[in-house]
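Yeah, one chain of the complex is gone here, protein chain that is, but the others are all in their spots.
Chain IDs A and B follow the sequence of writing; residue 1 opens each chain.
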Amino acid sequence: MNPVNYLYLAALLFSIGATGVLIRRNAIVVFMCIELMLNACNLAFVAFSRMHGNLDGQIIAFFTMVVAAAEVVVGLAIIVSLFRSRHSASVDDASLMKL
Amino acid sequence: MENLIALLVAAPLLGAVVLLCGGRRLDRTGHWLGTLFALGSFVVGVVLFMDMLGRDADDRAMHQHLFSWIPVGGFQADVAFQLDQLSMTFVLLITGVGSLIHIYSIGYMEHDERRRRFFGYLNLFLAAMLILVIADNYLLLYVGWEGVGLASYLLIGFWQHKPSAATAAKKAFLVNRVGDMGLSIAIMLMFTTFGTFAFGDVLAATGETSEGKLTAIGLMLLLAACGKSAQVPLQSWLGDAMEGPTPVSALIHAATMVTAGVYLITRSGAIFNGAPDAQLAVVIVGAVTLLFGAIVGCAKDDIKKALAGSTMSQIGYMILAAGLGPIGYAFAIMHLVTHGFFKAGLFLGAGSVMHGMNDEVDMRKYGGLRKYMPVTFATFGLGYLAIIGFPGLSGFWSKDKIIEAAFAYDDGIRGWIFGGVALLGAGITAFYMTRVMLMTFFGEKRWQPDAEGHEPHPHESPKSMTIPMIVLAFGSVFAGGLFSLNESFVHWLEPVTSFEHPHPVISVPAITASTVVVLLIGVAIAWFMYGKRPVPVTAPRGSVLTRAARRDLLQDDFNHVVLVRGGEHLTRSLVYVDHTLVDGVVNGTAAGVGGLSGRLRKLQNGYARSYAVSMLGGTAVLVAATLLMRAV
């Protein structure tokens, strides 16, 4: 097997995650899909690291994880406070930008 | 002495300001004040004239620079006055006749409650007219030109409660506007050609300018003259302008303002001398108007309109003479001055008759007035003899010279044509003036009660009216002879207008003799038609020509059909084009944008997920483009 298949897998997972962001209305699930996309990227980074024979790709993936953790904390806090004020976690309910 | 020039204008201008801004407290003294200011201006004029007479012929032009009006780079416009022999002649005519008419108006407008305002307007007119004739550049002349137009408008419509007067004022203003356009274009052309408007600089530079440019400027100046002097084709306003008070008709629409066109052409003589085609156009306009006015004058029953036709015709003579070049300028101005005397006298006489006849203007309802108004009859009669060119009186000297000059226009056919037209005009003049004279002062009484049933009680007018008439009658009788003594008038003007002796195609005595013969024929025909036979009170139907002449030779119908209808059609088609094409494009664009935005608006549905789709779509497009670029 060619290790490039990891990249194909990462692309597939990324696309699935992106589609999920677009079709799901529950903010939490949307958030999970974003995490899925981040993980797909991480997989690609790790594969690239192996391809180039150095650890820089892993370092990037590591930073991605840390930033993702921070993002999750803030994002979930936002969802919670949104739910408190609107009694709903639907991203479609926050549609004040329409004409 | 030169500093007095501005005083000429300042006096009537101050009068106008005082009278128009002074309010009702001046109602009782306003007419005296106005007359005083006019007389003051006249006195200044006489003083300057005396001073001028004391100098050498070549050193008579005076100059006064007041201030720089519009100093913008190469564009220099000054308020500066120039008083040479030509201007001096006009100044004396304007202030002299103007003062007489002020005096006359005191009596004529006695019962008008807006008399103060009337005198204010008269003073305004005097000031504007003086600016016109003593300006030293075309731009300042234009100021005066518009000023007299304004004064004319205000005075024609003075009895604005009459719709006919209001309409006539508007008509005069609008027709004059066409001519004013010509003057402004001429001034612009001068600026682009010569880079200046000053008379001295422009006229000195004509020698080095191409004939085409001079012709263009000359034709534009002719258009201006046509507007102001009621020449064909812009003549239609003068007849209607008779709606104004009679002193106004006498001063503005007979003696002074309408001669501004002649002044303009004479002043711009150097331009016309360099443009023979423009001169020919001037001569043609003069000749056509000469006959046009005379024919209209024959058919009118309204005494003032008959005189208006006569004015038009006489100014046609002047324009004709001015178009002849150096052989004609001096005679044009001479006829202008003598005409100023006798036509003003005739109008004042007509005003006096109307004053005694309950403001009736229809000559068919006059008759036999000579016994009731002896002074009016005598002065009017002298004016009549002067205008028909009775030998020895003013008109004879000035008109005869113009006829001579017209015969001298060219050695060939043109001399015969224009000389013949001028001669024919003299005969028609004799006819229509005799007709006016006979219908008014001779024959049976055909008096009719006016609309309120008052029988007219003709009586002689007060002294304030008769004295100006007498003074003007003296002018009518003696001015021409005085001017012709040793050709003094011609020599007086020669430094300004230059002069050449005309060489007519036939000998001078023959012309004089034929003029007298033609004049006698005209008088005789009139006598047979209106003297021997009783004049019917209601006008007979008359021939086609008579009916056309009564309608001013269909000038208004022509204007209506060609200009009004044409304008309407033009505007309608423009409106159509505007609505369909211009608005169509604009509205179509707007509707297109509106429709497009209405559809695009739906993309903005406020759902974050929709926006996310477009983001992902955009990313996909970018990736696709990148791959495509790499593949290529």
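Rule of thumb we're sticking to: a residue touches a chain if its C-beta (ideal position, glycine included) is under 8 Å from a C-beta of that chain, and two chains touch if they have at least 3 such contacts.
Going forward, contacts and distances are computed from a predicted model.
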Omitted chain (choose from "1,2-phenylacetyl-CoA epoxidase, subunit A", "Glucose-1-phosphate adenylyltransferase subunit GlgD", "NADH-quinone oxidoreductase subunit J" or "Septum site-determining protein MinD") - UniProt protein name: "NADH-quinone oxidoreductase subunit J"
Interface with the undisplayed chain - residues on subunit A: 1-9, 11-20, 22-29, 31-33, 35-36, 39, 42-43, 46-47, 49-56, 58-59, 61-63, 65-74, 76-81, 83-84, 87-93
Hidden partner chain, residues of subunit B it touches: 605, 607, 609-610, 613, 616-617, 619-620, 623-624, 626-627, 630-631
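Everything below uses one rule, namely that only the chains that are shown with their structure count from here on.
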Distance from the mean Cα position of subunit B to that of subunit A, given in whole angstrom: 92
Residues of subunit A that touch subunit B when the two form their complex: 18, 21-23, 25, 91-92, 94-99
Subunit A-touching residues of subunit B, taken from the complex the two chains share: 601, 604-609, 612-613, 616
